[in-house]
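To start, the structure under review is shown below, and the notes come after it.
Removed: one protein chain of the complex. Kept in place: all other protein chains.
Let's look at subunit A:
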């Protein structure tokens, strides 16, 4: 067991592209850290550099306080679980799990004992004599994990280990991974492109984009206090709504009406180089059916009227999609996010607002409905830099903060 420190680690490929740029990251002993981001953001390259499968172009990587830049993977004492599982097809499950121990030249008795132990933890005992070809996807995944835990390495690296499983099994295995990590207390770095996995599994989440770290923090902090537009749009499902806003006379003109701003934001907007257009970010759960809001709550937000496009009843609450007129919010980050989810292909004209209302709401498709949203929870982003203007010392205070 050991801590892992990345000190300005970069990866440049011979053709000149930079896959990872100056990543600083300190992973404490026993911590479960998730690297998350859209495809091509450098998360897998970062993991491969920690593993030793890719050379580090510049910067320093320390495992357990020791510089390991030039060490071969086998001298780093870390185990890796691959997205493809990478089981050795010519070996049985037992031989697969024993392989790292045999290479470490342990005696037969110890090997058997360790394999049996690991198999018991992962409920693989009955499958030990089978070949990987005769296992289901979930079983193969467990064998891959077994092969990693069997030699008690300093750290686990997991490269999208659940992405080849079907949705139901993935949720199940998520809890298995989580429990296993807590039980063993081994430092773990986990790569995924699925923000739900990132939110549910990690002690801390590292969001990457274009080879650079965007924000590092516990899942809830990233959700509540996103540092920029990219983080805000990436974390959360359904994702945050983004509305185009124009700064005019100390107010924000938007398709949802004029949004008042507090003193602090106003001061910032009055500065010479302040952006004249902003992007307003509102999470779906910060909307409510105006008819269901009590007066005290009503004062903290504002209301607007819009036609209801679609109503999805989830039982516990309702997802109501409003159609709003006006210019679509646009920024490089948003386009990148849309491209990653494939949403760019079918976004029609106008923009859709996703809201999560109480189940009691009587909103019906086709009607025009009055809705309320919480001004204390909204975020304001600079479309140019993507920076969250509402963030003060790392905390988001909403638009009204003084």
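Going forward, a residue touches a chain if its C-beta (ideal position, glycine included) is under 8 Å from a C-beta of that chain, and two chains touch if they have at least 3 such contacts; residues count from 1.
In this text, contacts and distances are computed from a predicted model.
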{"item": "Record-based protein name (UniProt) of the chain missing from this complex, from \"Iron-sulfur cluster assembly scaffold protein IscU\", \"Carbohydrate ABC transporter membrane protein 2, CUT1 family\", \"Phosphate transport system permease protein\" or \"Na(+)-translocating NADH-quinone reductase subunit D\"", "value": "\"Carbohydrate ABC transporter membrane protein 2, CUT1 family\""}
{"item": "Hidden partner chain, touching residue among A:23, A:36, A:135 or A:149", "value": "A:135"}
{"item": "Among A:65, A:89, A:272 or A:315, the residue in touch with the chain that has been omitted", "value": "A:89"}
{"item": "Given A:2, A:19, A:36 or A:80, the one touching the chain that is not displayed", "value": "A:80"}
{"item": "Those residues of subunit A which, in the complete complex, touch the missing chain", "value": "51-53, 72-74, 78-80, 82-90, 99-100, 103-104, 131-137, 140, 147, 151, 164"}
